[in-house]
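A protein chain is absent from this complex, but the other protein chains hold their places.
Here is chain A:
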Amino acid sequence: MRLAAQIFLGFSVVIGISITDSYVNYNLSEKVNKNTEYVARSETIIRNSSRLHRSIIEMQSAFRGYLLTSDTTFLGAYFEGSEIMPQLFNEQRVLLRNSPSQLKRLDKIAALHQSWIGYSDQLINAKRGVATNPSVYQDLFENKLRKQVGKKINDQISLIFKDLDKSEYRVRAVRRDALNQSVERTRRFSLIFLLLTVVIGIVSTLYIVRLITKRIASMVNLADNISKGEFAIVKDDKNDELTSLSISLNSMSETLNKNIKELEKRNKELNQFAYVVSHDLKAPIRGIYNVTQWIEEDLGGEVSPQMRKYLNIIPDRIKRMEDLIHGLLDYARISREKPLKERVDVDKLVRDIAELIVPENFEVQTMNLPVLSTEKIRLEQVFSNLMSNAVKYSKPEQNGKISISCIELDDFYQFSIADNGIGIEPQFHSKIFEIFQTLREKHAKESTGIGLAIVKKIIDDQHCTINVHSELGEGSVFTFTWPKF
């Protein structure tokens, strides 16, 4: 799966959980609101019920007061009550519309109250007209009041109220429980979702971070291998964004591998070519040399001084040509042959070289030269070329001096070869290591322009460096590094 898809998936899960959380919380809070509403309605029903009951009792008190005292002020509360009652009943009826059993109780109360009103109205009217018609009141008083008709109705009403309230208290308790429960549930769900969001968020983040780190590490590894020259193809079956990077790296690695192989082949061909050419070049020169010898032999004393001068130039030039060919052969041989390593006492090596190629009027100094295991022939070639240069480019007017010293670095020895010769202008410092570059004129002896190129090639092959510090007339210091092992 692509990384972007995995990141998207991770975030989608987290966002999904958040949305679910919100939705569930919304539903739960709706339930809380509804339960709150139910509880509130139950409260109102109970409040209304007691108000209704109180009004009925007040009407009864007013009725009894009037009958006992004949004081009409009592009737104010009575009529006020009978006026307000229908409205109170209606309100309560609306509140109880969903509860048929309670509604039935209410209707019963209303009916009983209505019948009590009929009874009380009769008695009040009779009491008012007692002066004109006392028998009616007397009759009612004896047959109804004395027989406690009103009281019985009211007792019944009280009983029903008691039932109604009891039932409503129960409803309220149930609803309060439901409310508490839904509040509790909302809290619990919120906590669970919060934890879930945090856990999934962290896990998916860690997963993606680890995945990307791992993938990048494998790319870095591949790139490292390429830089080390190991052009291995890395298999990658992840098929994500980094796959294209690994494909690019692989194709780069393949191209590099191909190019390097091609380069190695070309190099080999070139070395072979140099070897063959320099070998074949020798034959014609040999011929020229022979013919010159024969001319000299056969003509002997008949040769004019002018002619002898010309004839003498030929072996000189042949020698130079031969030096060039030998230089080329040496140069080509550096890569053709890999010498074995052996134990080398550099001080002794330098002394031996000095004995062969450094004239006696030169002073050779050595300092701190190590003993190491290395390709002796190569190191010898480097020293003998550098030392022979020091001899070739010495000042004729003074005694030559060559100092060879060494500093030990972490992985390398750093050798320095200093002379008091004619020096090299700084502008030519980079040129002198190129093949066929000599700062001498062409007719000068022993300057082929190959010596330093050989030195440079040997040192390049060892993955080391060489450089020169010099000023014209101030002598030269060649410094090169050489591997310890």
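Rule of thumb we're sticking to: a contact is a pair of C-beta atoms (placed from the backbone, for glycine too) under 8 Å apart; a residue touches a chain by one contact, two chains touch by 3 or more; residues count from 1.
Throughout what follows, contacts and distances are computed from a predicted model.
> Write down which listed name, "Branched-chain amino acid transport system permease protein", "Dehydratase", "Response regulator" or "ABC transporter ATP-binding protein", is the UniProt protein name of the chain that is not shown.
The record for the missing subunit names the protein "Response regulator".
> Would you indicate which residue among A:24, A:136 or A:318 is in contact with the undisplayed chain?
Missing-chain contact among the listed residues: A:318.
> Touch as defined at the start, partner being the missing chain; which of A:169, A:294 or A:428 qualifies?
Checking each option in A:169, A:294 or A:428, the one touching the absent chain turns out to be A:294.
> Out of A:282, A:376, A:401 or A:469, which is the one that touches the chain we can't see?
A:282
> By the contact definition given up top, give the residues of chain A that touch the hidden chain.
Its contact residues with the unshown chain are 279, 282-283, 285-287, 289-291, 293-294, 315, 318-319, 322.
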